[in-house]
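Note that one protein chain of the assembly has been removed; the remaining protein chains are unaltered in position.
Right, chain A next:
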């Protein structure tokens, strides 16, 4: 771009550039400047020296993170939870969307959709209160039920093994409305001529679902799944933190990278290691999202992120 063209564009669109300034400053300040802070992962942080004045310590922070076994545990948990969420959530959401479309009368559809979407609107703190109501050992609803039918109560907040199932259910509960509406929108946009043709050919309603509706959802499904895979190393901090908090007994099955980074920073104040874990997550996340985008691009160029 030559000088004249550059300044020509600046002068021509000075108002537009001015209108863009707040956003540019915002992302510079809150996203790009912090990126330079990744040097902290290679430093022994002290408050006197700050981000750039603290002494370097090579790969010590990473060594500590990996040698303790924490890195493997939190990476495994993050990835496995996200895989479980992707599978369970998509299956439930597609089933709900198809059934809403196929069977429900107008009023039933409206009411069901309203009910399913409700959990999306509440904060993770409120979900934490609900979990407390359900899982508390002494007064929790689940144990009330178990005692009523003559069974032993279970100590959910002290038993790590229950939590993978619990968290998968809670994730499904919170996300079902959102996903169902997305898939319902995709189903509604399917050409109705296809259904009419199938009906003339004598297809029953199950054949119609499996031969027309579901195959027509593949493009949406594949894109959503690939994008979700791109985020497979990002844990939902709000969910994990409000369900589990700083309850160390449950960490073996519930600690994800995001909760680990948070705890290292806020609770144990190990800033260098926290930065190292965060840097590790950012790099891993960047690599997977690039890979996922490459896959989307191969599949359907127009749906790729970039």
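Annotations
In the analysis below, a contact is a pair of C-beta atoms (placed from the backbone, for glycine too) under 8 Å apart; a residue touches a chain by one contact, two chains touch by 3 or more; residues count from 1.
Methods note: contacts and distances are computed from a predicted model.
Per the UniProt record, the chain missing from the shown structure is "ABC transporter permease", taken from the list "SRPBCC family protein", "Putative ABC transport system ATP-binding protein", "Glycine--tRNA ligase beta subunit" or "ABC transporter permease". The chain omitted from view is touched by exactly one of A:83, A:151, A:205 or A:249, namely A:205. Taking the complete complex into account, A:121 is the one of A:56, A:107 or A:121 that touches the chain left out. For the chain left out of this panel, the touching residue among A:71, A:156 or A:186 is A:186.
Taking the whole complex into account, chain A touches the unshown chain at residues 9, 13, 15-20, 22-24, 26-27, 29-38, 40, 47, 50-51, 92, 95-96, 99-100, 102-104, 108, 111-126, 128-130, 132-134, 136, 138-141, 143-144, 147, 173, 176-178, 181-182, 185-186, 189, 199-200, 202, 204-206, 209, 220, 223, 237-238, 242, 245, 258, 261-262, 265-266, 271, 274-275, 278-279, 281-282, 285-286, 289-290, 302-303, 305-306.
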